[in-house]
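Of the protein chains in this complex, one is absent; all others appear in place.
Note that the chains take the letters A, B and C in the order they are written out, and that residue 1 is the start of every chain.
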């Protein structure tokens, strides 16, 4: 079938690839329709790897996907051919110890689309377990369906924060994940977000999305602004979405006594943490690794209108211009949130 | 000072009453401006008591209040004369065992406005602890400030539910507390509410407030509708806000495995519960007694626009027509949510 | 193979039965060695059913089991032939929505040994998923291994209570589940248990197991004794293990403000609950349905010596006297906790 293949670092081609997928009784076959270009796709393209994951063989890219069901396995009664769906890109072993605990995202044997050596979904069709395939409600488009994946990361962060209704949150970093976390935190019960970044276009976009205050840390003092908005008490939650060492270090200064820091962004290196500062506030620190059990929730929030991710689709490309889309994404335009590739 | 006094069952008068309040160093004196008429005020009026609380002496009514700070004690640095505020009507002993645990609402020695023999706040001014007096943000009016109290009950329910972002909730009963719980649940992270009642005007109002589906149980089957909206899985949370025995019994049929029932409404009598049904779903049941630590959160949600309680102010009366207001409230008009008494 | 078969209500026979079990790659085959006689086994025997579960075909009894691994499937690397093990008797569909959430015990499609029409394990051997088969530590005997199942119910109750270290708990009912809950609560962080029953021999046994105070409700006032032991504050947790309507009704009187009632016992009928009493304490009520993710914890507690279930094995019978064992169990001797059937 036709696919977008990362042949090696720096070389993406659209070509035929031979992928044989057995269709089990609990699987569905899906025609892929919309696929978002993720930072990790770009990183594999520009660097040939992400941390311990190195591209050694040609690999199909893409893991943020929606599509139309083509065929269902004989045990599947929750989906039908023609259903618009989105798919969780990670497939765990449900018999594993982690999965039995409800932590299937932490199963070490989990495979994940477009993480070497597993092929991604930028191709004609995929076979996928029905239990990780979610029907889109009528009001959610295929483009929005392909945004469920990055939104799910923000939602996992919001879930782990254990938001108490009316919490004030800070989000450090207004990249895709920071913005998604903003929406998830507001949809998940926060009353107000203060978001920080160095890029003004991202902050300007954020300010249009709800009760969100943008702080440009090139000109403004985040700590002072948080103190001002919280009468000196501090934020209930700080979502760290930049992965930046300095930002991570500073989170505890923004926090109220008994507050929670959620580490969503992944720093490239070890980070110096002021543990005594954290202890003086008895801070709780949560960490996020992808997501589990949030796709259905993401779709409910989109369907009800509580969360609107449509402003994040900055630009779409047809499948046959996937290489161009990847190159554009690699250029890191400050006003760009998400590039999607559409296959009709 | 002038006050609205319940002389005895069935007799309310506006008259002078001699209330001497010592102003301590941690107190503030507040000119009362808006007071909502609560079902309990009406019940004291029509029945002379609520459960174990019986009116034996003339008592000033009213506990849902906002006002303007007149004077502050010498240790108070969080409020200033002229500040618009709302007040928590319960005053606990902060040295009590319950208060040390953060459960100050459960302190048995707590006194509460307009709960015999404690006078309420339908009078010229009150002296109140600064720590239970909350400054209104600029965008929150005095009328909304007086709605914080009933909204706080809904917010306490939402807090105790432990909402996971995107939860689907059912609210049984669309009276004032049911409607407040709806808003609190949506503001607190639910994606969608199904609310049930027998009175169509309440359901019609609810439907204008957000992603809320009204179910008229005189014509429709609540269980079937919940099943339909949740693909047969059940609701994540059922907020029981009617206090009706049959409604309470039926909550577990609406629930998903592992879901939560929050008992907000108080039944007059013991209620038959199908415990085996609850167990088969490992239901968690939370109960609500007023509120603690939610006033600041209520104001944040109102200020940010996440929650809008203005549609609940059905009618206002000037202070000198308080008797008329109470009588109107006692008539239980189906299209009425909240009557407020305003003192200029 | 030879099995203990409930032919119909009132008739148990040891006879050959034809059970063909496919051994899958993730399964193990186990020679059954010890099986406890559960109240449900007895109830099927004496009444022909338990609630909605009616015995319509001959059914092998038994679900509290340990044994020795005979053979392992080709994907199994956690167990080896010769390993002593115990088995969770319920097999869920791990692809189900409940299982993905970590609530596999609540999967409606779960099958459970000796619950019609599923055969139990009082037979020569069983084939079972390796992921629900647990190796016994060297210090845990096969007899104790067969007690993991009833202990798991108590442990599930202790887990759901969310014990804070040092909690004082009440256990109402000193039957097998009440006693197991006692041990689980102490092993799980309670400092002290007050246990109530009408049968003095059960209370006498309980008193030998740790810091446990027995209250004979035929002679003593449970509420008074709880008040005395807690300086009038109430118990942090009440585990209701009797299923008795009156006991369930009384739980809230024993509780501290903000405490938790865990409903472990299952009443035969609906129970009148004093909801206002529960609300005045903002009681949390948890319910228990079997268990999930506790077998490994049960074995850790037994291995470390924190929990000792050996005193609960009142009497053992060889396999060929299984009918006699069942009859003895049906007699409900007050000094009996658990009867086990041993197959050498």
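Observations
Keep this in mind: a contact is a pair of C-beta atoms (placed from the backbone, for glycine too) under 8 Å apart; a residue touches a chain by one contact, two chains touch by 3 or more.
Since this is a predicted model, take the numbers as computed values, not measurements.
Contact with the chain that does not appear here is found for just one residue of A:248, A:313 or A:329, A:248.
Considering C:90, C:129, C:188 or C:267, the position touching the chain not shown turns out to be C:188 (whole complex).
Among A:43, A:95 or A:284, only A:284 touches the chain that is left out of the view. The residue from C:204, C:224 or C:296 that touches the chain not shown here is C:296. Residue-wise, the contact with the chain that is not shown comes from A:274, picked out of A:274, A:318 or A:334. For chain A, the residues in touch with the chain missing from this view are 51, 97-98, 101, 103, 105-108, 160, 233, 248-249, 257-258, 263, 266-267, 270-276, 278-289. Those residues of chain B that touch the chain absent from the view are 26, 94-97, 99-104, 129-131, 292-293.
Counting the whole complex, the residues of chain C in touch with the unshown chain are 78, 155, 158-159, 162-168, 184, 186-189, 191-192, 210-211, 231, 294, 296-298, 300-301, 303-306.
Just so it is clear, only the chains that are shown with their structure count from here on.
Chain B and chain C have Cα centroids separated by 42 Å.
Residues of chain A in contact with two or more other chains: none.
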